[in-house]
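First the structure, then my questions, so here it is.
Of the protein chains in this complex, all but one are displayed in their positions.
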């Protein structure tokens, strides 16, 4: 789960990481009240998960109430690269002497947290990594040991930060690391991390990605939402515990297991079709999960045919068949379904499906055959 | 540093370990007031670092105010195996269904914390270990991983605790372990750990030993004291940062390094002498430390001769010589000193000492020679 | 010969009294796997269709000589169960559970690696099948027969798909290993490639990857350096849009890194032929091994 800037800053504040004080606002009036409370000059910042929002007019400085109102009116509701701004974050304007970059990343390759620090802050860090890789100091931290003082020193000296901030930067990195661990994040990024003229160290931005699988241990994080990034179908799927990604085509896809679904997308595309979605019904899909999944797929009006590609391991084909039958009785779909069932209890599943004799449902014995058939049916629709 | 029972329980409470509520008291009036506040029946418990105080009359149950007063009067000031009771701890009397034993020990051999659990609580655990070693479940915890839920389960099942308290006992062990780590203890022991008739788990006693070297990180622990266990000479040495152990003889011993001082004690004893103390002036002893050390040694009126046995590594013999000269000018000792100086800057040290021409100071070239000489001088005194 | 599991496997299932744990454990036993114990805290002394249940893994090791553990407990408790197996001296830990928190996986992985006494396969994996010897996990064994093709895969169901295509082309398998698609797999492609390289029965290796991470790229380097047997690759997700998470924590493409095309290219650069569909994988295997 990606947090909005202000959600990330509130999380930072809980871990003692210095951030400018601020308030979120969902309406112009709230924004003006927040700005009055924080004082002028203050920054009005669009809360969307997208880089470069400043250049696109999503961040403005207000020197007085009139400007705060004007900026809040302009920014709330604006569209930034397809995302609608539902909230702004009002914070006191900061003086900046230096802009650095700091992050902690869950490095899957090294299987350890990776801490990065650079004096080239305030820029696209991927561009820095490409053009001047030595400008980024990197260090893996043994998660069983945790972040030690020497990690902070080494990163600070290797990044070449100003000598007078070696210690506070090290302390900040330690807090970022500890927040990363405590909140079970997969990314904690501060860009820019600023040094004020008074030589204070502050996180001027916050990018935090949390591990969805760990949210059960962090109820306060589980409640956070980013309305701007939500697609109606995707939200519906999420509420049902399904992994759904909306795509641009017209063939609804349901499979079990991410790899098999991706492979199905590839094969459908190879057969000349355009998938409407990625939908992984997951391991151990029960009948009601299948019914929910069909509902999500059909809620996309572009869908003209649906492909079920199931190879059961923990998923049992008989459950899938029952779910499909239940979905037909509840939803009475008007588009054709192609079904391929293999794996655990497949004989039973195929028998149940055959006996139900559902209208407009075609069974196929192979994945390639099923893909070819659904492409043909989708085109005919 | 060993904590008193009530200091240990207050430490436990900070870590969420359930303990009976109570109050410490240094006078009879305080004790009665505490008992009134806690309610009757309550226990009046002598606060001394010694096992078996219950059998020696150090723990009494008071059913009313009169009994509380009577017990407090009896216990405060009493002598328990040489220790004076300066404080009592008043706590609500507990109902006991079962008595268990739990501890976390810094296991130097295995270089890991060792957690132990037994259903044979309320007894001398060393006797249990000797007579019925299988009655104690033991498990080393990887300090880099920390105490996991499975550690608690394994200990609880292996110790054979009642099935209904497997989880709460595991949770209690986890908290004990976490307190052991957080407070940098070398021992955390609960004997008995009780199960009440309501099936609550509680620490009815607390024995905690803290690492002196880590007290700088725990200012609230560093302030704790146990007046009953303090010897005046040992306190004086401690305040001066010296390691001093009082013994029964008449030959004052000063050396540098625990091993060498112990060896010196052995050699002096072998030469027919009786050491009055162990005093390790420590690594890098400076002149003023030596002066302090002489003061501590001479504060024991039994001392009739003093042996300095120095083999300098980080300690410099010239500093030792200067300290001894300073001690003579300040204290003007009346007993003879035998001095053996070897190691770093020994030539310089011997020269300084020779030039000072102190009265009643004899230098010797070897440890054996020095021991023989000091024994002879002590006997002559 | 097979790798990792065989007739010497003595399996303990943790979470055996849960419905999935029971279902698949009994299926594994029906297949011929030597299931010696189950573990569910608080249910020690019971049995599951004759399989004795213990409170701790240590007991299953001490009393039944378990040497392999299958982890079937729910995600919040799964890492604890893995660590318990490691501490009890289990040599091979196969974690089926999906949805374990990433930081739990990280810690479990690091402990296992540093202590060096156990191997973890998974989590979020379908398990391991050595046809006609043992099946530990949820792979539908009926589709596979013994043979000379080793299969290793990040994706469970894709493994079945590819394995099935191979079976229909007449191939049998030495062992099929699902390493799982989670952020921190206990066993990587390169670990399994090394085992297959050393397994005399394996004559061809099929490696099924997917988008995200760089495990396939690292495997390509390993193959070039250490694997002399023919390897056929497959990568799922050629048509996946960038920046979207496709189910697995693993299956996400960021920028140009981790795309299926980049992975296929990395493998082909080291001489590994990569099939574009599961069917094509079987066809390439046919070309290499003939029939």
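When the chains are written out, they are named A, B and C in that same order, and each has its own residue count from 1.
Simple rule for what comes next: a residue touches a chain if its C-beta (ideal position, glycine included) is under 8 Å from a C-beta of that chain, and two chains touch if they have at least 3 such contacts.
This is a predicted model, so every value here is computed, not measured.
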item: Chain not shown, its touching partners among those shown; value: A, B, C
item: Touch with the omitted chain, as defined above, among B:70, B:196, B:263 or B:360; value: B:263
item: Contacting the left-out chain in the complete assembly, out of B:93, B:245, B:298 or B:356; value: B:245
item: Contact with the hidden chain (one of B:24, B:152, B:192 or B:312); value: B:312
item: Absent chain, residues of subunit A that touch it; value: 142, 144-145, 148-150, 153-154, 157-158, 163, 166
item: For subunit B, residues in touch with the removed chain; value: 106, 108-109, 111-113, 126, 142-144, 181, 184, 186, 211, 213-214, 216-217, 243, 245, 247, 255-263, 265-267, 269-270, 275, 278, 280, 282-284, 310-315, 342-344, 346, 367-368
item: Where the missing chain touches subunit C, by residue; value: 114-115
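Following the convention adopted for this analysis, only the chains that are shown with their structure count from here on.
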item: Top chain pair, ranked by how many C-beta pairs fall in contact; value: A-C
item: Centroid spacing, where centroids are CA-atom means, of subunit B and subunit C in whole angstrom; value: 54
item: Whole-Å separation of chain centres (CA-atom averages), subunit A against subunit C; value: 27
item: Multi-chain contact sites of subunit C, meaning residues that touch two or more partners; value: 107, 111, 114
item: Contacts with 2+ other chains: residues of subunit A; value: 144
